[in-house]
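One chain of protein is taken out of this complex; the other chains stay put.
Moving on to chain A:
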Amino acid sequence: MAARGAGDADAMRRWWEELVITIFDRMDGLVGAAHKGRLDDEEHDRAVSLALSRFTFNLIHTFEGVSMGELVNATKTLANFICMDVQRSSMARRTVSLDHGWDADDDGGSSSAWEAAESQRRFALDEHARDMDAFREEAMTHLSPRQREVVDLTFQGAEIEEICDRLGLTRDNAYQLRSRGLRKLAQLLRDHEDAS
């Protein structure tokens, strides 16, 4: 935000565009999952546009003090919220505050955060990776041993074939262990966010 404060609009713009590109697939996917395929292409694109505008607003006004882990969670929350806006009647979903996870003070003192825009972006992404690593490490202990092995390999990027080979599982069994393990992790993440 010092790029903004110092009038370096180009640096700020580049930083923001790179961040949008990095988060786009996740945002697009979360919006799609939130409306469960019920919006047509035009409505979906509008929801993604609105989600990105909300994301940008929150980023600019509250980025300082907000970790990338919170950002991802807030992205999910706002994708749900935006979909409620775009198609209010079709789904029953959580009605959490849009501002959940974005509570940093808008005190106008955030200009230093724009400094060194590119390195900040990388730092933020590294922060997210570290946050998620720490969370996963703790959360994995709550899974069954078999689920843990499957999910661990999944996070390492192993495809289902490789997981079946390495753990001696049938495909159906591996699919199930993966789904259930991830569902449990997501629930733990929600609990973790609620508690903090």
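Definition applied: contacts are C-beta pairs under 8 Å (C-beta built on N, C-alpha and C of every residue); 3 or more make two chains touch, one makes a residue touch a chain; residues count from 1.
In this section, contacts and distances are computed from a predicted model.
Student: One chain of this complex is missing from the view, so tell me which of "Helix-turn-helix domain-containing protein", "Amino acid ABC transporter membrane protein 2, PAAT family", "Urease accessory protein UreF" or "Ring-1,2-phenylacetyl-CoA epoxidase subunit PaaA" is its UniProt name.
Tutor: Choosing among "Helix-turn-helix domain-containing protein", "Amino acid ABC transporter membrane protein 2, PAAT family", "Urease accessory protein UreF" or "Ring-1,2-phenylacetyl-CoA epoxidase subunit PaaA", the correct UniProt name is "Helix-turn-helix domain-containing protein".
Student: Touching the left-out chain: which of A:42, A:137 or A:194?
Tutor: Of the listed residues, the one touching the omitted chain is A:42.
Student: Could you tell which one of A:25, A:137 or A:194 touches the chain left off the display?
Tutor: Hidden-chain contact among the options goes to A:25.
Student: Hey, which chain A residues sit against the chain that's not shown?
Tutor: Contact residues on chain A toward the absent chain are 4-9, 12-13, 16-17, 20-22, 24-26, 28-30, 32-34, 36-37, 42-46, 48-50, 52-54, 56-57, 60-61, 72-73, 76, 81-82, 85-86, 88, 98, 111, 125, 128-129, 132, 135-136, 154-155, 157, 159-160, 171-172, 174-176, 178-179, 182-183, 185-186, 189.
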